[in-house]
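Beneath this line is the structure, given in structure tokens, with notes to follow.
Shown here: the complex without one of its protein chains, the others still in place.
Naming follows writing order (A, B, C, D and E), and every chain is counted from residue 1.
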Amino acid sequence: MSTRKRFLVISRRPPYGSSHARDALDTALTTAVFEQPVSMLFLDDGVYQLLQAQQPGGIQQKNLGATLSALPMYDIDQLYACSDAMQSRNLGVDDCLLPVQLLDTDAIAQLIRTHDVVLSF
Amino acid sequence: MSTRKRFLVISRRPPYGSSHARDALDTALTTAVFEQPVSMLFLDDGVYQLLQAQQPGGIQQKNLGATLSALPMYDIDQLYACSDAMQSRNLGVDDCLLPVQLLDTDAIAQLIRTHDVVLSF
Amino acid sequence: MTLHTLNRPPSNAALLADCLRACSSGDTLLLIEDGAYCAQASLPLQLPAGVAACVLAADVAARGLNNRLAPGIKQVDDAGFVQLCCDHARVISWY
Amino acid sequence: MTLHTLNRPPSNAALLADCLRACSSGDTLLLIEDGAYCAQASLPLQLPAGVAACVLAADVAARGLNNRLAPGIKQVDDAGFVQLCCDHARVISWY
Amino acid sequence: MIFSLLVYAAPHSHQAAESAYRFAVACLAQGHSIHRVFFYGDGIHGASALATPPQDEPNLPDRWQTLAQTHGLDLVVCIAAAVRRGVLDANEAHRYEKPGHNLHEGFELSGLGQLTEAAIVSDRMITFGA
Partner (left out) sequence: MIFSLLVYAAPHSHQAAESAYRFAVACLAQGHSIHRVFFYGDGIHGASALATPPQDEPNLPDRWQTLAQTHGLDLVVCIAAAVRRGVLDANEAHRYEKPGHNLHEGFELSGLGQLTEAAIVSDRMITFGA
């Protein structure tokens, strides 16, 4: 495994309702542990993962927001969110629990072209 | 089980992609076998189940359309479809593999009020 | 009267539309799980006349939506969910 | 260049929109499973310039869509799917 | 009132499986009775004896069994849905010559008619789906 590839993990689902968001996050973390460069792109309802003040104790789940906040510690700092998805949900970067870059349509297509492997959840 | 209840099975998913359509159909058939009056209502992509000429041999699945065609033999002849869902998909009653009554919004709400148990898939 | 539960976010527009068109006056819509996102003030529900909406409190808290709810939507706990089932003749789950 | 596969019907409008906005000129969209419903002439795809669309033949036949396809959308078999993967540098699955 | 529940979602994959359990607990706490919980579709995985979630995630099959013992619920798993997906009791394992069985204690495999019967004898039938 001397080769390095640029990984992009796309996360489109909201947290908690299904395991997609958690699985996307675990995939990104594992990829980083394997010392591959990894970016994350939040699209559609996936941007809801970024909302602050998640308190999932009442539904018997782990806090996904807390895990997301730890991404920079794993050197996952290339975090992107679809600007249209944020705007149509009335979310701003100030509502987010960690810094993300907002991308428009052209920038999303460009981001994809700069990655070797794209895993979507 | 001397009581009789009026059952409504709502089927909203297209055939083949997931097991929802098949499970809705099996539920309706079983309910009829238990001699309960049962109606079926096709909403949203569920109306695609009604399309003629389904040939799922290439995807290793049973023909759902063939099972649907058999519903009247099980005395399930109260079959309804959402007229908006049909129209927006360019489907007419002539495209359907068995006779269904088209219902508008008011008629759908009315149909629900006349049933005791509603099971949706 | 019917209790409608809905557990998907507003992006599942067809589901929400089907649910709302199936509501009659006197019905109640209870938003659960990812349906809690439908309770946000920024995406106002087009409720038919005579239909009330409420949302499961644990799902609101889980998703960090406490400060984002539309004013007309009441939060209920699990006991409230059970009570709503008792108060309506039938329950339809939209998912 | 990227091959995009999509396996949900047009009612999942947000998925289709995300897929199409992620396409660059030279990319190909392959409709599979319930994605075959997106290949219908009655619901024309808004493909970006330079993006071709095709659909998996077995999924078209399964769903009874043979006479309903948009003219510009080519049917491919499983071998064609594999070839499309080879012809593009990466594959993204939209589901 | 008499309730029955239809669980049509798998634990760990969809929240609906956990919502159903929470609802059942609330229902019983208010003095209602639950006639049957019917597991259908992917919901049948909620009856797996081998499910081993991490310590900080609930083990729903265990919890359902405990609830059923305490309150006399009937936990019925659709046999057709379960057998094709790989949840078997000893009988089915024997019938199909499979090397083992994995239906959790306290659950039983039966036909879809048990869903119809539950709907008939209960005042309310609530579906938890995905």
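Brief remarks on what is shown
Simple rule for what comes next: contacts are C-beta pairs under 8 Å (C-beta built on N, C-alpha and C of every residue); 3 or more make two chains touch, one makes a residue touch a chain.
For clarity, every value in this text was computed on a predicted model and none was experimentally measured.
Touch, as defined at the top, links the missing chain to these shown chains in the whole complex: A, B, D, E.
Of the candidate positions E:83, E:112 or E:126, contact with the hidden chain is made by E:83.
Checked against the full complex, the one of E:4, E:19 or E:48 touching the unshown chain is E:48.
The hidden chain makes contact, of the residues A:30, A:52, A:90 or A:110, with A:30.
What chain A contributes to its contact with the hidden chain is residues 1, 3-5, 7, 19-20, 23, 26-27, 30-31, 33-34, 36, 117, 119-121. Where chain D meets the omitted chain, the residues involved are 5, 7, 32-34, 58, 77-79, 81-83, 85-86, 90-91, 93, 95.
Those residues of chain B that touch the chain absent from the view are 16-19, 59-62.
Keep in mind that, in the parts below, only the chains that are shown with their structure count from here on.
Fewest steps needed to get from chain A to chain B, stepping only to touching chains, is 2.
The remaining chains, considered with chain A omitted and nothing else moved, are all joined by touching into one piece. The chains in contact with chain B and with chain E alike are C. Comparing the chain pairs B-C and C-E, the larger number of C-beta pairs in contact belongs to C-E. Chain centres here are C-alpha means, and the one lying farthest from chain E is D. Comparing mean CA positions across the assembly, the chain most remote from chain A is B.
Separation between the centroids of chain A and chain C, computed from CA atoms only, is 28 Å. Across the assembly, chain A contributes 16-18, 44-45, 59, 61 as residues in contact with two or more other chains. Each of residues 7, 11, 14, 33-34, 58, 90-91, 93, 95 in chain C touches at least two other chains.
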